[in-house]
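Let me begin by handing over the structure; questions about it come next.
For this depiction, one protein chain was excluded, whereas all remaining protein chains were kept in their positions.
As written, the chains take the letters A, B and C, and residue 1 is the first residue of each chain.
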Amino acid sequence: MSIAVLHGSTRDGGNTEGLAQLVLDGIPHTEIKLRDKKILPIHDQRHDEGGFDAVDDDYDEIIREVLKHDVLVFTSPVYWYGISGTLKNFIDRWSQSLRDSSYDFKGTIAQKKAYVIVVGGDNPRIKALPLILQLKHTFDFVGLGFEGYIIGKASKPGDIVNDSRAAVEAAWLNDELKAQV
Amino acid sequence: MSIAVLHGSTRDGGNTEGLAQLVLDGIPHTEIKLRDKKILPIHDQRHDEGGFDAVDDDYDEIIREVLKHDVLVFTSPVYWYGISGTLKNFIDRWSQSLRDSSYDFKGTIAQKKAYVIVVGGDNPRIKALPLILQLKHTFDFVGLGFEGYIIGKASKPGDIVNDSRAAVEAAWLNDELKAQV
Amino acid sequence: MSIAVLHGSTRDGGNTEGLAQLVLDGIPHTEIKLRDKKILPIHDQRHDEGGFDAVDDDYDEIIREVLKHDVLVFTSPVYWYGISGTLKNFIDRWSQSLRDSSYDFKGTIAQKKAYVIVVGGDNPRIKALPLILQLKHTFDFVGLGFEGYIIGKASKPGDIVNDSRAAVEAAWLNDELKAQV
Partner (left out) sequence: MSIAVLHGSTRDGGNTEGLAQLVLDGIPHTEIKLRDKKILPIHDQRHDEGGFDAVDDDYDEIIREVLKHDVLVFTSPVYWYGISGTLKNFIDRWSQSLRDSSYDFKGTIAQKKAYVIVVGGDNPRIKALPLILQLKHTFDFVGLGFEGYIIGKASKPGDIVNDSRAAVEAAWLNDELKAQV
């Protein structure tokens, strides 16, 4: 079983990545930091005669890499009660993948499992629940199994170490993933 | 009372803008199409010593224009059960505005009213509710009054004319706004 | 097409029933006021060897009546951000119906359509959304189609007449139902 971690945060070594490290500790995985990639917002051409134009950015390369793995871990800071615009742009582009005949996006991603790790500063265990429900709908649409999520609480750099509850949940998920590798 | 409409859709003349037209029919307003602007994803520098670096794009100009109006109408197609990445990037940048000492973002926006218009294809009156809850949290955070929302259902170009329920809600909101202008 | 309206409110002539009247105006339907019936809370015996004991109340008679109709309209005031305990007790008892071999509860209800009308006093178009999502899960579980909902705002007796938005939505649904009768 191989694992890809998609980081939606926009700052190095932030709390979300800190929590993800606890989850992935000692587990081989591929890290993809979306902030280091160029991913343009989707231009909705679903209904254009010729379909989507090719886009000159890193999206295609990333999605092909992602689809080589069995387990996808999506991580994002909670920005304004949602995933970051950086991660949202990446997911928005799935609409393009759904219409790309050069590979079977839906058939392939439907065989995988997803986990979500998010960290927010403003009562995230309540206020990030709509975010979780959105991702549930998103994963359902493509048949991707939503296996679990961890919501951490942190604001200032390094704060995440003080969230003892997120820590025990991360340790639990670490065990869970190790048992599957 | 002046109205600014912020369009988050990525295609000209789409269903979301069609529904917005019904709402704004005969009402003077400023249109801002985010897809025609350059808005970079936020780079989270909230905790950097020097704060946020200046960003070379259209965000500042747009937010200053927005803040001149009394009523803000946010419109977005429902992309993957959330607002478009284009609109999300715009809102993410509010974190930068909150720390910009050249104007009082929070104090100013807290005096305004917001409406939301979204259109989706997959059971949006249920599956877009997390999106509405997110925007509620977002508006609450800055003190912006959330006065109402309309959820339309449409997929193919032009479909929105078949959503008779969205049409009566749009007519109602049109009356409401006209009474305030 | 026949319609049954299940009222979950606990007071005569309240705002919820007022809004329901607008929706059903001129449309033949069966009214069931749960407050006038005796419905005990469920005693969970799903896992008892002998299954559920017979319960001496009005539930069985009501559910059999309900199942004779094609369209079910559930109405409830928003009590503490949920449906009333009176309506909740009724729905909780569906667990008993699911195991009652004297009729095919799930097979029968799955052929019907449901509408929901709720009225609350505290920002119900936002704060009653979790209630709507709960009923969506509930209807999905038994295969009952969730065709639509109307959320009204009112507190004091008679207040509902001031909710012009709920009124246009009710008129729309009235047309919709009339076209189906």
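Keep this in mind: a residue touches a chain if its C-beta (ideal position, glycine included) is under 8 Å from a C-beta of that chain, and two chains touch if they have at least 3 such contacts.
Predicted, not measured: the structure shown is a model, and the values here were computed from it.
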item: Touch partners, limited to displayed chains, of the chain removed from view; value: A, C
item: Option from A:Leu133, A:Ile160 or A:Leu177 whose C-beta touches the chain left out; value: A:Leu133
item: Chain not shown, touching residues in subunit A; value: 125-126, 129, 132-133, 136, 146, 148-149, 164-165, 168-169, 171-172
item: Hidden partner chain, residues of subunit C it touches; value: 9-11, 14, 35, 41-45, 47, 77, 79-86, 88-89, 91-92, 94-95, 122, 127, 130-131, 133-134, 137-138, 141, 156-157
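Note that only the chains that are shown with their structure count from here on.
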item: Pairwise touch network: line, ring, star, complete, or other; value: line
item: Same vs different contact residues, subunit B with subunit C, by half of numbers used; value: same
item: Superposition rotation for subunit A onto subunit B, Cα-based, multiple of 5°; value: 180
item: Distance from the mean Cα position of subunit C to that of subunit A, given in whole angstrom; value: 38
item: Rounded Å distance, subunit A centre to subunit B centre (Cα mean); value: 24
item: Centroid distance [mean C-alpha coordinates] between subunit C and subunit B, Å; value: 34
item: Contacts with two or more other chains, residues of subunit C listed in rising order; value: 133
